[in-house]
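This view holds just a subset of the chains, kept in their places.
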């Protein structure tokens, strides 16, 4: 569902890159450090404008149909987007409400699933790096968008956590979702690997 | 007696001063007591959560 | 040596909690008694001043609270320094419990001062050196309290606020000597002069008694605050559990 | 509207969580106002002459210094890019944040101002005009300020650049506000100034959120 692309800063990182994704597919973007993975993801979710070309979603340029695209897409970047002064629960509540989910059950289930149930009343500033990353990924569970764009989702996350998240990715793909992610490690589950398209930069 | 309360025309100043003093001393006594109650309540709750 | 051992024991949280708990009732009773005597002497016995009339009776709270505002600050800075240098937890607790008490004395000195200033100088407030520096003292107290509240981790909060308290000590001599260094509206030293105090004994007596009463009051409230702070800080130790058990069978 | 209320409540909660931060702009206001009598060798007549300007300038600086809190921390922890990507209209989100900011600064400053005015020998019968000008002026300050913050939030140490950008925009408000107070002390009619302040408020209320949203989208690139 996407097409041609551009550059960053003064140097062109990738040019005439182009690919299509259909429902149920996972796109794994790989490449050495500095090859432009983050740049590409930010273009895909509309935070950066490509130097040339455009990104299409359901066939429309995402700049013209920005609101549909935003509603159907969740981006999780290098930074977690959590408020250190709110508790884990409050953070997830705000995130849920901002994406139209008012169901406490969904929120509670997500906390349990992510292994944060016991930490729900702790301020996020007091969580460890990995716990914070898990909470950030909780956005995926409360929003239920079609397109997930994840920039190194597994940083700071332990093996258990990785397992949980990969399971979520699988069920999302089985439910006809689309995932775009970067990661320096290979995906471990065969169910993921069989649905996976890889794009290597440089 | 009323002359005593009159304070030679300075009643307002003198009695406000004494009143303020009384109020502030009282607050200083009340705050730790309230804190005591709250702390004991919190600690008990925490302990009862821990034991079962 | 005995004294040293006493302090050493006193500095252990558990002993402090116990000893302070047993001291409070006695101290509180003495404070109340002195306050009542002071008020009686100050309001009924002492004669009106020949210049200021009855308004001077504000002195019996203004001067003790002004003195206490400085004294408490020095206690706070001193205990903070002890806590930072010798890493004694109790010293930090004393320092941080002193801050709100000192702030209220300072506030009281300011309020009573301006209630006294209105009839005497004809203005609620003038920007002279002593008044200003007392106001700065209030801000310093508030700064220490705000900094203490701003950190989540208690130990960091105590030490950071302690450093600020020590840095602010410079203000204390400025307040005290301001009336000598600058010619101001405010009264010069009348009581604390080294030779004979230039004040009549029937006025001096209630003033001194009230001062002692304020000092004791400070001790009582400080111990009360410090006890609960210690209990909170030590909530993980066994003796706290024992204590709680003892309270609610 | 969900976006507005969610964000408004979130920001108020954040402010309340750090109660000390809530009183900080207030404390700053008080301190700056009291710097003036200190820096001047003051008698009450000169003080009164200065009072309107000093009060207004201090309120302006207190607002300005607290402006960064509207977006800075959201930017730094990545919440801001999430808000920009959310499917609610960005201007509603912005409006929620600005309203929360005003409630925790401008509103409190306004409520505080009479006490400070009295210490500057301000005549009590004119306090209502002072409060009215501040009540109409401070929301405008927050609104305009949000544009500046949005423009500078991507820069490290944007603090002073921000001041530089928005002060020129603040000057008209300062002039109308301070002169209204000044004239009311001299017993003149100030309805004109108040209408002007109200007009500026309405204008910025309708335009600033859009400008801020646009600025955010640009600086986040």
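Letters A, B, C and D name the chains as they come in the text, with residue numbers starting at 1 for each one.
The rule we apply is simple: a residue touches a chain if its C-beta (ideal position, glycine included) is under 8 Å from a C-beta of that chain, and two chains touch if they have at least 3 such contacts.
This structure is a prediction, so every number in the text was calculated from the model and none was measured.
Although each kind of chain is drawn only once, the file as a whole records copy numbers of A x2, B x1, C x1, D x2.
In this section, only the chains that are shown with their structure count from here on.
Between the Cα centres of chain A and chain D there is a gap of 37 Å. In chain D, 18 are the positions where the chain touches two or more neighbouring chains simultaneously. Chain B has no residue in contact with two or more other chains. Residues of chain D touching chain A in their complex: 2-3, 6-7, 10, 13-14, 17-18, 73-74, 77-88, 220-221. Only residues 45-49, 67, 70-71, 73, 75, 77-86, 90, 94-95, 97-100, 139 of chain A touch chain D when the two sit together in their complex. Considering their complex, residues 152 of chain C touch chain A.
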